[in-house]
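Excluded from the complex is one protein chain; the other protein chains are retained at their positions.
Now for chain A:
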Amino acid sequence: MHREALAGNPNPSRHLQALHFLGALARINKLRARKSPPSRRATALGGRRITRAAYAAMAVAAGPRRAWSRAILLGLRRNSIAKPFLIKKRILKPHRELRDVGSRAEEMEFGSLLDETLNYIHHLTAQVGIMQKIADSLCK
């Protein structure tokens, strides 16, 4: 797993992430079109639905091998937005500086955490880029 992290990140997952998100957007838009007079509450809900779709697209692109993507996919199944950062915070909290890491077991968990964080940021920044591009396309 760590050799993969050092080897670099795959690019095809970005296309999968973009297309999954686009599909979700189309579905959300279809639902919105059915309820013809758009209330103010509907647009607020729409924003939240799109946020959920964003994290879902990230998790699907990352696959089930990541702890953070599993957390999102399970959280979505329970119909709640499981913000993975909160989960990370719980793990990060007991941790101090790198030189305080004593036992090898702690080192392994810390290494995995860093690895997961790198991967999460990779997908998160990709998602921001995807949404920005769509917003730009809709502007023209």
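Annotations
What we mean here is this: contacts are C-beta pairs under 8 Å (C-beta built on N, C-alpha and C of every residue); 3 or more make two chains touch, one makes a residue touch a chain; residues count from 1.
As a working rule, contacts and distances are computed from a predicted model.
Only one chain is not pictured, and the protein name UniProt records for it, out of "Phosphatidylinositol glycan anchor biosynthesis class H", "NADPH oxidase 1", "Mitochondrial import receptor subunit TOM7-1" or "BHLH domain-containing protein", is "BHLH domain-containing protein". By the touch criterion stated above, the residues of chain A touching the omitted chain are 2-3, 5-6, 11, 14-15, 18-19, 22, 25-26, 28-29, 32, 38, 43-44, 46-51, 54-55, 83, 85, 88-89, 92, 95-98, 103-104, 107-108, 110-112, 114-115, 117-118, 120-121, 124-125, 127-128, 130-140.
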